[in-house]
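Apart from one protein chain that is not included, each protein chain of the complex appears where it belongs.
The first chain written gets the first letter, and so on, giving A, B, C and D; residue counts start at 1 in each chain.
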Amino acid sequence: MPMLKVSHITKTFGGLKALDDLSFSVEKGEIYSVIGPNGAGKSTLFNCINSIYTPENGTISYKGEEITNLSSNGVASLGIARTFQNIELFSRLTTMENLMLGRHLHMKTGLLASASMWWRGSKAAQEEIKHREKVEEIIDILDLQAYRDKFVSQLPYGIQKMVELGRALCMEPDLLLLDEPAAGLNNEEREDLIFWIRDIRDEFGITVVMIEHNMQMVVDISDRILVINFGKKLAEGLPEEVINHQEVINAYLGQP
Amino acid sequence: MDMKRDYYEDVQLLHGKTARFWFFLLLITLASLPFIIKGYYVYILSLMAVNVIVALGLNLLVGNTGQISLGHAGFVAIGAYTTAILMISFAVPFIPAMIAGGLIAAFFGFLLGLPALRLEGPYLAIATLAFGLAITTVIGRVGFFGGHMGLSVPAVRFESLGLTRDESVYYVAMITAVLLGIFARNFLKTRPGRAFQAVRDSDIAAAAMGVNVSYYKTLSFAVSAFYAGIAGGLWAILIGFINPGLFSFILSILYLATVVIGGLGTILGSVLGAVVVTFLSLQLENVQTIPGIGQLLEAFSKQFMTLSGLPNIVWVLTGLILILIVLFEPLGLYGIWSRIKTYWKTWPF
Amino acid sequence: MTGQLIISGLTIGSIYAMLALAMSIIYKASEIPNFAQGDMGMISTYIAYMILVVHGWPFWMAFAGAMIFAVILGFLFEFLFIRRAKEPNILNLIIVTLGFQLFLYGMTGWRWGSDQRRLGMPFSETDTINVGGVVISHLGVATILTSIIIMVMLWFFLSRTKLGLAMKAVQQNPMAAEINGIPKDRILGISFAISSVIGAMAGMMIAPITTLDPNMMWDPLMKGFAAAVLGGMTSLPGAIIGGYLLGIIENLFGFYVSLEFKSVVAFLIIVLVLVFKPAGILGHHYVRKV
Amino acid sequence: ERGGDATGVTEDEIVIGSWGPLTGPGALWGNILRGMDAYFDMVNEEGGIHGRNVRFVYRDDGYEPPRTVSAVRQMVQNDNVFAFVGGIGTAPSMAVKDYIIENNIPWVGPLTGSTHFAYPPQENIFALFPLYAREGAVHAEYALDELGAERIAIIYQNDDYGRGGLIGAEMILEERGMDFVERLSVEITDSDLSSHAARLRQSGADMVMMWLLPRQAAIIMGNTAVLGYNPTWMASSALGDMGLMIDITEGRWEGVLFSMFGEMPYSDHEQMQAYRAAFEKKYPDLRWGLFASSGFVFAEVLVEGLERAGRDLTRQSLIEAMETFEGWQGVGAEVTFAPGVRQGSSSLYLVKAKGGLDYEILTDFMDSDIDIDEAIRRLR
Partner (left out) sequence: MSALLQIKNIETYYGLVYALRGVSLNIEQGSITTILGNNGAGKTTILNSIAGLIDDQPEKGEIWFDGKKINGMKTVKIIGMGIGYAPEGRQIFNELTVKENLEMGAYSRSNRKEISDDIDKMFRYFPVLEERSKQLAGTLSGGEQQMLAISRALMSRPKMLMLDEPSLGLSPILVKEIFGIIKTINEDGVTILLVEQNANMALSIAHYGYILENGRFVTSGSSEKLRENDDVKEFYLGLKSETSVKGYQRYKRKKRWN
């Protein structure tokens, strides 16, 4: 059973078909990249998967279960995490608080429990402490120690991207959707990112679906690549197949 | 890295000896004040405590969840009327009546939270304004609620504890305010509070983290209304008389102003805002009696304005103070406070 | 009777519509609902009263004087207060407008005392025109016409010049507006001035009916705000339609159903409309894309 | 020196307190306080009361009950007020009533015709303002008996004041087997009354009773005039400030009947003229009218009480002295108090407005003996 299966989804905006009868599936443990020209419908695809949009046609299923009509938070609770192209951090919170929000689904403290947090042993305090440990782990992995108590709106662009990745990791998802994670990173930082994404897959066993325009990176780490154009599948396959595909070169890569 | 930090420190109510010292000093002061100061000031402190409670709740909604309410006086009204009617018609003792008032207000908060799910900005402002208006209109029309005439609220007095009426109200109000303040602080530090703020900053990302946005939006309305309802009950026994006119739109706006000039999204801001606004609203009229300034104002009035209009100086000053605080300190009184704190910490550098 | 009620509704609705226009102009440029709007109009009306009644000068001078005063007041408000806001956020600015409202309210009471006063207008508020059994006062006709003329003029002005677009740009992203060379401050100043003038006209139109007094604009302002929201908050025709609708609903409901609940019901209807159309009748609901 | 509570009384001073709106929507009534202030100045100039001057403290409450509560507490606890006089408005007075009773502070003439202050009688409260319900009844009787009105409508403010008038008149109409042809309530915030006007015209009433604030009275008269509908208007004493009403109704006030509980402020009554002079001397920029003169009407009674209480002034001695009033008359109606009787006066007379400040007095002081208990029952 594939981890994620998208079949025949269509999403239109006014007259524009952002996704047009698109189908593909992602296997567990894969790093699967989605590429395509600007405006091809890649982000729209992600938005359909995590239910920000509902496609007009077609179905999306996750581990065999249909998720097309769930709410966004419902999708998240099944173990699908994502990052955003334009950075959607909680801007007036600190890095730490942003990351703790990644733990939201794993925590249970309700209003009453949290109101009655009076001593170390109280339920809310215990839970905070426990989940802080997980968060610190992610902080260590992503080298975010220096930014722990900074407000995220004051962080440089690249660090914000890392915090967003960290927040998604804190959810301990099974499927991670990354929308242009390397945009705005320099060479060195991108290298780091490549390691991290590999680690994420190898050590945590998370399946990764990634949208990215940096071909070097895409080719480097993808198991398979999907190319879409005008919302339709243009090509799908192994990296070397795809980058040599003539239509992909014409529409997306350009002549070398 | 073995130098593991104690994560409890971050959520601990009072971290460090100094914090504990000041907090207990504050509690002791609050507890002993009624024996030191005159009755009128005890009354003012009680009034401040009541307004602190409203501000705490409203700040949760406006500052932390990012929703506006121009109808908070409506929740205060619900709390006040529930408390009063339970006490008058059903002989319920004050404390349970007050809690019932809070709960019923919370229920209405939940109801108002539903349309609020779809609305934002001025649209939400109008919806909440309409709510506040509807509550007072209905109360004013229905004889059971005392109509426009209003209700006299029974006095509360804990005689067995040897307290006078003023002292009784003072202690209930103060204890409630401190408790609710700590509650607010506790859930802002933990999961529900973070969810509120996530909804404020980006509802889309919040949902992607698994935060149920609708639930937290309505919850925040309900909790905020609960605070207002409790404050309503306290206010009712404090002034001893309620009528629909008390809970006007202007009052809602004053609450909002309290929160903003105190500092959005902070507990201390709510407290400072409520204390300062209450104080100003009671004391500003006395500028006319300050020697020197009083004569100056009179002379000015005679020359350019009217002498009989001079009492309006209260509004002029209130307006200016609101403007100045908000303009020059976007974080409100809380901002001023934290600036002073950093100044002392870094002094003399 | 229904026809009569609709006409009376239109008359008061025109006042709401003008205030709604005034509100939405500022909102268009800054997302601030200006709660000082009403009292800015009120104090300008007092100026007209001073010129007309106290000094006994002709009406057109009073009118001109009030309008000039309104322009200056609008500019000054923006220049002295709105512009100075550090890291402005909407709530802070709303409180600034409230502060200014209190300030003006206090100043008026201080200067003119608490007696209600009469502002005479060249249009009689009791001489009427009779059209098929439906009567409308001269003042009523003038009020309705004024509201339409203002709307049309504004609409032309904003759509024919860059100003309308620039206002929207400033509202949506003040920082981006500045880096595109759009003079944010000047545009805000202009919108405050325009809306102050419209508010002053509303004040002068309503004062002969409700008497001139420092409290006269609060209720109409709330209705105007509600009307603007009903119309869509940024749409000029929306503001006019919202104002008219509100006036008419109030009158019909007051006559046929209940006087006691007429204001509340008007508001509740607005909320109902909003639940189905969260951005008002002519507003667009923009959904943020990620 | 006799025992008893003499707070606020010193060798040469008596502290008297009051409150009312000097700002805000009710600021119009503020002149009552200024009238009182001018009156106490006058008393002090003439040598005070048994060698003591009155020190008058009054505070602005903006007609908001919570502020009244603060103001009264401040006056009691910080200013050591001996007694209160006036105190404007039903709701604000209601808010402080229990507190003043608890502290047994003499309170003469709350400025409200609500029944809450003398029914049941309170030891320390001496009500002077005619009950709204009585006033409504007087109006109805006059309209029916003297004017022969057949179709009567009423437009009233939806509160204690308006509803008081409504119920009083209604009780008289019921006695005669009649009913209002239309009863319309007005909210204090209403600024458009055209649907009220339409309903009035449709009712075909030949007489309309008006229990409103001046502003709303002007609005409704304007709105009905547009419709070409001109009934006979009969207004409560709260609308009795002719100077104001003539001005804001643009002369439409002419011909309106309204009631008064004291000498007309413009009358040539000698004492009233003296009061007017005193007021205009103290407040040259203020308009003399009903509100200012009411201040004198009410404060006069308190001062008479203080005179009667003698030099040994205590709260108890003042209360006892107040109870000796029997048909005493200053510039207001006759005042009578007794143990268990705390509504000191209740009669009014009717006036008809003519052009400008001219008026015609239509009747002597009149009273109506409606069943107060029944009125109270209906008001609830």
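By definition in this document, contacts are C-beta pairs under 8 Å (C-beta built on N, C-alpha and C of every residue); 3 or more make two chains touch, one makes a residue touch a chain.
For clarity, every value in this text was computed on a predicted model and none was experimentally measured.
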{"item": "Displayed chains contacting the withheld chain", "value": "A, C"}
{"item": "Residue of C:I82, C:I182, C:A200 or C:I240 in touch with the missing chain, whole complex considered", "value": "C:I182"}
{"item": "From A:L111, A:I129 or A:A183, residue that would touch the chain that is not displayed", "value": "A:A183"}
{"item": "Residue among A:P2, A:G58, A:G74 or A:G158 that touches the chain left out of view", "value": "A:G158"}
{"item": "Touch list for subunit C against the chain that is not drawn", "value": "86, 162, 165-166, 168-169, 172-173, 175-185, 284, 286, 288-289"}
{"item": "Missing-partner contacts on subunit A, residue numbers", "value": "13, 35-40, 42-44, 85-86, 143, 154-159, 180, 183-189, 191-192, 195, 199, 213, 215, 251-254"}
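Everything that follows uses one rule, which is that only the chains that are shown with their structure count from here on.
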{"item": "Geometric centre: closest chain by C-alpha means", "value": "B"}
{"item": "CA centroid of subunit B to CA centroid of subunit D, Å", "value": "36"}
{"item": "Geometric centre distance via CA averages, subunit C-subunit B, whole Å", "value": "31"}
{"item": "Chain centre separation (subunit A, subunit D; CA means) in Å", "value": "74"}
{"item": "Subunit C: positions in contact with at least two other chains", "value": "106, 109, 113-114, 260, 263, 290"}
{"item": "Of all residues in subunit A, the ones touching two or more other chains", "value": "52, 84, 88"}
{"item": "Contacting chain pairs - touch in the sense defined above", "value": "A-B, A-C, B-C, B-D, C-D"}
{"item": "In the complex with subunit A, residue positions of subunit B that touch it", "value": "1, 7-8, 10-13, 183, 186-187, 189-195, 197-198, 200-202, 204-213, 219, 223, 265"}
{"item": "Subunit C contact footprint on subunit A (complex, rising order)", "value": "43, 47, 52, 84-86, 88"}
{"item": "Touching residues (chain side subunit D, partner subunit B) in the complex", "value": "22-23, 30-31, 34, 59-60, 64-67, 69-70, 73-74, 76-78, 90-91, 94-99, 114, 158-160, 163, 188, 283, 285-286, 379-380"}
